[in-house]
Structures are given as C-alpha cells and as structure tokens.
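Comments concern the structure below.
A single protein chain has been omitted; all remaining protein chains appear in their positions.
Now for subunit A:
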Amino acid sequence: MADSALTSLLAERSILLDRTATDRFDAVRQCGAALVAAGAVDESYVDAMIQREETVSTFVGEGVAIPHGTLAGKEAVKHDALVVLRFPDGVDWEGNTVSVCVGIAAAGGGHIALLSQLAEILLDPEKAEQLRTATSAEQVYALLAPDEDED
C-alpha cells in the first residue's frame, strides 16, 4: 500500500501506463501536460521542459528518462510533484529507447527520497525491468516506496 507522502507527490491519476509518443519531445510534452493536470505547474513549465531536453537529454539509463524544467522554469512550479508515463512501444531518445518517463516539477526538496529510490531501481536490472513493464499504479508505488531500512 502506498503511503501518503508518496501519493501526495505522485497521485494515482498521474500514473499513466499506456501511452504512445511520436518522438521524445512529444513524450516530454505529455509529461508536462500531466504535471499541469496535477495542478503542479503553470503551462509555461512545459516549454521549460522542452528547452531543458533540447539542451541536455534527461535520459538516465535503463529505458528511463526524467523530463523536468530549467532553473528559470522553477517559477512556474506551484508544488513539488511527479508523474509517471509509460510508453510500452518505446520512444527513441537520441538512439536510446525510453519506456518510462518520470516527469518532475520541484521547487523544494520534497521529491528527493523518491528520486533516490528511482536511482536504486535503475541500479537493479530486475527492478528496472519491473518498472518498464508495470501495468498498474500499485506496482509503480511498490517499486518507488522508500525502503524500510533507509534512514
């Protein structure tokens, strides 16, 4: 069961597991739209996300990208939030294939624990595979929930 800290950052309706995208910018725009829908950012943040992607790719390995805005785009953030979009057919990301995008809006540091947990997942090929093939929000929450033994 997902705890409230996790669900307040990553709402169940922000977990969209069956998406298709024409290219990586389309995927980033969809992440942006999900953050707008979550009430986390103003529309202008989506452009900041595109800008960031054009400058430096947010691909982080294991079929995962973490689209987010620029420093200037931070002003458009209303509250920290994450979205998880899955693209079962994969999206070409400058030669890499991305199946999962974790879209980030952060003005503060509320998302740090969750991103550390994401790093743990990506360092574990089995868990990374589970994330790439997740078909329910429960599975995503189970993967992203902080480990009990963490301090």
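Definition applied: contacts are C-beta pairs under 8 Å (C-beta built on N, C-alpha and C of every residue); 3 or more make two chains touch, one makes a residue touch a chain; residues count from 1.
Keep this in mind: contacts and distances are computed from a predicted model.
**Student:** For the chain not present in this complex, what protein name does its UniProt entry give, out of "PTS system mannitol-specific IIB component", "Multisubunit potassium/proton antiporter, PhaD subunit", "TldD protein" or "Cytochrome b561 homolog 2"?
**Tutor:** From the listed options "PTS system mannitol-specific IIB component", "Multisubunit potassium/proton antiporter, PhaD subunit", "TldD protein" or "Cytochrome b561 homolog 2", the omitted chain resolves to "PTS system mannitol-specific IIB component".
**Student:** Thinking of the whole complex, not just what is shown, which of A:Ile50, A:Ala106 or A:Ala137 touches the missing chain?
**Tutor:** Hidden-chain contact among the options goes to A:Ala106.
**Student:** Which of these, A:His68, A:Arg86 or A:Arg132, touches the one chain of the complex that we don't see?
**Tutor:** A:His68
**Student:** Taking the full complex into account, find the residue in A:Ala5, A:Ala119 or A:Ala142 that is in contact with the omitted chain.
**Tutor:** A:Ala119
**Student:** Suppose we count only contacts with the excluded chain; which residues of subunit A make the list?
**Tutor:** That gives, for subunit A, the contact residues 52, 55-56, 58, 60-62, 66-71, 73-74, 104-106, 109, 111-113, 115-116, 118-119, 122-123.
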